[in-house]
Structures are given as structure tokens and as C-alpha cells.
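For this depiction, one protein chain was excluded, whereas all remaining protein chains were kept in their positions.
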Amino acid sequence: MIKIVHYINQFYAGIGGEEMAHVGPCKMDVIPPVSKAFTAAWKGEAEVVATIYCGDSYFAEQTDKALAEICELIKSVGGEMLICGPAFNAGRYGFACGNVAAAVKAQMGIPTLTGMYEENPGTDYKNKTIIVPTANSAAGMRKAVAAMAPLALKLAKGEELGPYYEEGYMYTGIRKNMFEEEIGAKRAVKMMLKKLAGEPFITEFPMPSFDRVAPNPAVKDISKATVALCTSGGIVPKGNPDHIESSSASHYGKYDIEGVMDLTEETYETAHGGYDPVYANQDADRVLPVDIMRDLEKEGKIGKLHRYFYTTVGNGTAVASAKKFAAEYSKELVADGVDAVIMTST
Amino acid sequence: MKLELGLIHVTDLQFGDVSKVEDHVVYINQEDIKNLILEDETIESVELHIAKPGESVRITPVKDVVEPRVKVSGNGGVFPGWTHKVDRVGEGRTHVLKGMACMTIGKIVGFQEGIIDMTGEGAKYTPFSQTLNFIMDIKPIEGLKQHDYEKAVRTANLKVSTFIGELARNVEPDEIEVYEHDNVLEGMKKYPDLPRVGYVLMLQSQGLLHDTYVYGVDAKQSLTTIIGPTELFDGAIVSGNCVSACDKNPTYIHENNPVITELLKEHGKTLNFVGVIITNENVYLADKMRSSDWSAKLCEFLGLDGAVISQEGFGNPDTDLIMNCRKIEAVGVKTVLITDEYAGQDGASQSLADATPEADAVVTGGNANVVIHLPKLDKVIGYTEYVDKIAGGWSGSLQPDGSIIAELQVITSATNEQGFNKLSAR
Partner (left out) sequence: MVKEIERAGLPIVHMCTVTPISMTVGANRIVPTIAIPHPLGNPKLTMAEEKVLRRGLVEKALKALETEVEDQTIFE
């Protein structure tokens, strides 16, 4: 029998409502009805061996501490899997369920699953744990258990889940390669016929949405400002000393251009594999305008060109990697007193 | 328009004293090929190899792959604008040496080319692990510029493929496939109740190792236009690109365009296949705007109900794809896109550089960032010294024991965006 731990909040534990939301994680002496419902659904293949509850406020206010305590409790009962909720449309409970499920999966390496309403803010964790959509209130409990239990059992047994639309969990956004029965062209023509006929079809790649960052205030006086050059066009010193990959770069380069007035064919080149490299290799200023910045510096049009430039190859590089590079070096830029940045892309 | 493809199933490929096709075996006299290739004075030398499915052989860096064909009746000759004069093709009969492929390797840019493994993990992903491969390793004369070297290698493969195809002229085909399509007026009269579907074929056109040619014309210098579906089966579109290797269309795939094949099969049954629109993916924004405007206009002029759009490559061409999608949907034509993904090695990142809500029907060739482990193989045809730098490789990709750890994008045609393969992602 697979040992499964169940995480719920103070309300489902029968401790109380909002007035008891401050209580810390605790293992229940008696398995509550909501946990028993799961055990029943697993028909002897698995059971809830322990139910842990935590007050929603306690969790939200001291998340790290609560998580450590929860992990400890799971270990103490030898839990092989964790299920959380369902949280329906309760915001803080959903946040706790998503967070606990994601953290336990990452830290303890055991499978986790939760359930909640599609608009619950806790669904932000759907790329870090499996989340099953539920109704928006506890009236949907029976259906939620029926949807969550079989998926939990599969995960507990170490089986791979099928695609989200077949198994009924929320789209995780984690892309996994697989072989289809038919070639892509045939799948495309079939999808076209369905779309034209107004029949339902499932896209193989749901379009992403991109987040936004508000613009920073303008530079007051550019003639006093230190300006840094950055590029995703892969400009590197000749010979690519740090071996930045021509595609799907794993790192970025930081190069000192103190005293460099012009990028020449003999000294700089591009490591980028995604475009015709001939022009950038002839004159890397065509991608990273060091020559112009030096002129402007001499003429007092800008305060200073920052001593280092940062570079990587955008070609086939995961957005998450690019994000990480920039998050890292932008800290250095701020620490070095840079006032503004010019980023060039190819 | 009607084109018959006479397929001759090739069961073996060998070097021999006389170049010929006999009992399904293709024999090649090495001198014939060398003489042909060395006609080009920019080529210093050439080495020839054969690789067969299941052999422990790695081929790299691969430039282009071509299927040998010959036109036995009807107008024109294969690869118009290259090995035959510019003349309309796509009608009559063409013989195909099915099951073999001619491929070129060489050190043009080095890091912008692909790997083909004939066995093991890599073989699962490339369609060319299943073909009998005739390989030409071409070395240029000292000091030849990259652009000229690329052209020499591309032309050499077309010449050799034409020569080998010619050997099949008088061979009785094992199988005849008939592809027929109607002009706009006939199609409308014959199938008034079927949905009118077109195909927007996007061609990579971004410079060295990123170009495509239509009847000899560099696609970046052309406006979006219309081409007959069967013209491609006679080599009207030729590839000059191979980076990243996984999602560029070798000439072989243009000759066997799977979307056209599927649409022709359905023509008159479930849909009315109206035509093929070819458009480019240029490096100037104005070109991208103009070309995608034109794709949408042509879809509108043809009165289409739906259009399948296939991309070539990734990165900035994602924008061409999205522009095509948005503008074509805006004129009331429903779209299905075929692309591939760069979702990071863990699959958690954004797959495309651009996006739009109208793109609600997408077929994917898989995530090209996935890391694969290619075992050491007994024989390497070509040069593995580029593996660390190849698009999809990294410093240390080539292991001391000769195996390779790299991203799927190093494998020729692994995530093809014309939908040539079964690989997908969810």
C-alpha cells in the first residue's frame, strides 16, 4: 500500500475558520473525512497515512518555516507522495496548496498534486506541480476527489502522466517531446479540417502570454551618464575565449573594452549561429557600436562608455536562460554605477 | 495539372565499374562523379562515401540532402535553374530513386551544419537514417570565400543527383503515384461544397547557409507568389541552408513536401486544395511586413477558407510566422501553423520568440533544445571537430570517448517544420 500524506487547512481539519488561521503545521490524530474520501477512491492501492493541517495565515506569513515543518512531518510518517487540498476558490488556501506541493516536490523529490478552481491565484504553481481543476466551492468536493484520486495514484506509482488534455490536469507549460502516430503534415491537415468544420480540436502548442515590466524613468542628462553596451548578437573577442555556444547559449561573456576604440576584423567576431556571420565578422561595430560610443564619449555627448560589455547568443537560447543571464549581470551593472543600457539584437 | 511519380525502390547502393540502376541496386562509378564535381574549378578535391541504415556511421557536418529524380516525360527537367534550364515543370512523369539520398558535407561555416547518425539514439530522429546515403565530402581551393564555397557544394549535389537520377530514366517503376490538381476555376466548379484550402510555404532567406532558391531565384529577392503543388516534386525549390540542422528544409524534403502530398491526397475528398503560396523570411523588417501582407492578400484573392502555414527555422522567423497567421486570420481565412520549439533543455521556457492569440491551431515538430546522448559510432564520415561549436552543441559536447552530448537541434531534419516527422511535444 502506497503511503500518501494529505495537506489541508485549519477549516477542513475542523479546527475553525478565520479565527484559527494562525495555527502552525500539525499532524492530525484522526484522519478527517476529506482524507478518507481519497483513501476510499484508491480502493486499497494507496491510503492517506497522515493528514497535516496548517492555518492559512500562518503559512502565508512564515512560508519557509511552515514548509520546513511540513517536510519534517512528511518524513516522520514515511510519506511517498503528497496531495494538497482541494482548495476550490479559497485564495490563501490555494496559494498554500500550490506552494506546498511545488516546494515538497522540489525539496523532497516525491510526487505531489493539488486541486483548485481555475481562477485561484494558487494556479500560478501549475508549472511546478500537477494541479487538477475543480469547481469553485466545496459543493464540488465529490467530483474533485474523483478527478484528483486517479491522477494521484498514477503519480504515486511513478507512472508518466499523459498529456494534460487527456488526463484532465491544468496545462503545465513544461514541454515534453513525444512521438505521434502520424506525421506532422497529416496532423496539420486534420486539424485544419476540424477548425474549418467548427469541430473541437486541440492545439499541440498553446500560445504563451508574456509578462510586462513598467519602463524606468528616463536618464536626466545623458552627457553625464555611464552607458553600458550589451548584445544578444554574440560579439566576442576573436577566438571566442569563453566558448559561448552558437545556439542555445549556456552562459554569457563579460569583456573589458578599456582603451578599445574600434572593433576590428582582427580582434572581434560573432559566435552566433543563427545569422549570416560574414558582416559581423568583418566589422563587429555593425552589431555592437563601440566605435560610435567612443566618439560620443570624446565629444562629451555621453558621460562614459562602461568599461565592460556583456554578450551572449540569442539564437535558440531559452528565454529562461537569457532571463537568468540578464538578471545576474544587471546586478553588476547597477553595482558598477551604470546609468543606462543599450542592448543590441540581431 | 497532373504529375505521375514513378517510384523505383532502391534496395542497395554500391560503387561499381559502371554507373547504373539494375535490379533495384544503384551502382556508382566514382570517376563519373568526381569528373562531374571537379568541372567546378573552385573545388579542389572530393571524397565519396556510402552509408547504409543500421551501420555504425556518423555523418557530419551535413549541408544538403537531395533525392535523385529524372523527368521522363512532360516539360522541362529536374532542378530548373540549376541543372536544367529554367522551364516550367510539374507535369508528365518523373522517376524517383526512392530509398536513397545524396548528401554533401564540408567545412563551410563548420558550426552551422548537421549530424546524421545511421544507428542509435540519433537515428531515431533523422529521416536520413532510413535512406541509403551517397556522401560527397567536398574541399574547396585555397582561399575560396564562404558564399562561393556554399554555392559550389550546393551545385555539386544537384549535378550529382541529376546524374544519378538520369540512371533511372529507362527503369520500370515499382509503383506509380498520381498527383492531380485543378486550376482555381475548375476546382470551384468541381467541388463547390468542399472547403477551399491553401498552403503557405515559408522559405528561409537570410543569407549564407540561410537561403532557398525557386527556379534558380534567391527567395529573398522575390515577392510572395504562387507555385503549382507538383512543381516542387520536380525540384523547383532548392535548399541553400542547414542551420540549425533540425528545422531547415533540405532539398529532399522540398521534393517530398509532406503538406502538399497530404493536401493533394485529400483534394476532391474532404477539401479543395486551391494552391501553394510561397513566401520568404527576410532579415529586414520592411520585407517581413511586405511579405506577410502579400501572403494574406493572396489568400484573400484565392478566396480561401483555410491555410496551412509551415515555418522554416526559428527565432526571428517566428515573427514572420506570427505575422502571416495574424494577417491571414484577419482576412477571414482560418490557419493551422506548423512550427517547432526552443523551450529550453528542461522544456520550461517560452517556445517561440513571438506569439499571438489567433494562433490557436499549432502543430509542433518538438522541442529542439532537448539534450540527447549520441553514442560513439565506429566510423565518422566528415569531421567531428565542429561538434563543440555546432548550433546545439557546446564546449565539451564531443566526449573523450567519441560520444556526443548535445541538443536535438544538431540532428538534420529532426524537428522539421513541414511536418515530415512524427516527433511532437506537449
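For this structure, a couple of remarks:
In order of appearance the chains are A and B, and numbering begins at 1 in each one.
The working rule: a residue touches a chain if its C-beta (ideal position, glycine included) is under 8 Å from a C-beta of that chain, and two chains touch if they have at least 3 such contacts.
Just so you know, these numbers come straight off a predicted model, no measurement behind them.
When the missing chain is restored to the complex, the residue among A:Gly198, A:Pro215 or A:Gly300 that touches it is A:Pro215.
In the complete complex, the hidden chain is touched by one of A:His22, A:Lys143, A:Lys157 or A:Lys331, namely A:Lys331. When the full complex is taken into account, the listed residue touching the unshown chain is A:Lys323, out of A:Lys157, A:Lys298 or A:Lys323.
Considering the full assembly, B:Ile322 is the residue among B:Ala296, B:Ile322 or B:Val363 that touches the omitted chain.
Within the complete assembly, A:Ser232 is the residue of A:Thr134, A:Ser232 or A:Ser248 that touches the hidden chain.
The set of chain A residues touching the chain not shown comprises 210-222, 225, 227, 230, 232-233, 275-280, 282-283, 285-289, 291-293, 295-296, 301-302, 312, 319, 322-323, 325-327, 330-331, 333-334, 338-346. Where chain B meets the chain that is not shown, the touching residues are 206-207, 283-285, 288, 316, 318-319, 322-323, 353-355.
Keep in mind that, in the parts below, only the chains that are shown with their structure count from here on.
Rounded to whole angstrom, the centroid-to-centroid distance between chain A and chain B, based on C-alpha atoms, equals 35 Å.
The touching residues of chain A, when paired with chain B in their complex, are 127, 163-164, 173-189, 191-193, 195-197, 201, 203-205, 207-210, 243, 245-248, 250, 273-278, 314-321. Within the complex formed with chain A, the chain B residues making contact are 109, 111-112, 146-147, 195, 197, 206-210, 243-244, 258-259, 261-263, 266, 270-271, 283, 305-306, 308, 310, 314-315, 334, 336, 338-339, 341-352, 355-357, 359-370, 388-395, 407-409, 416-426.
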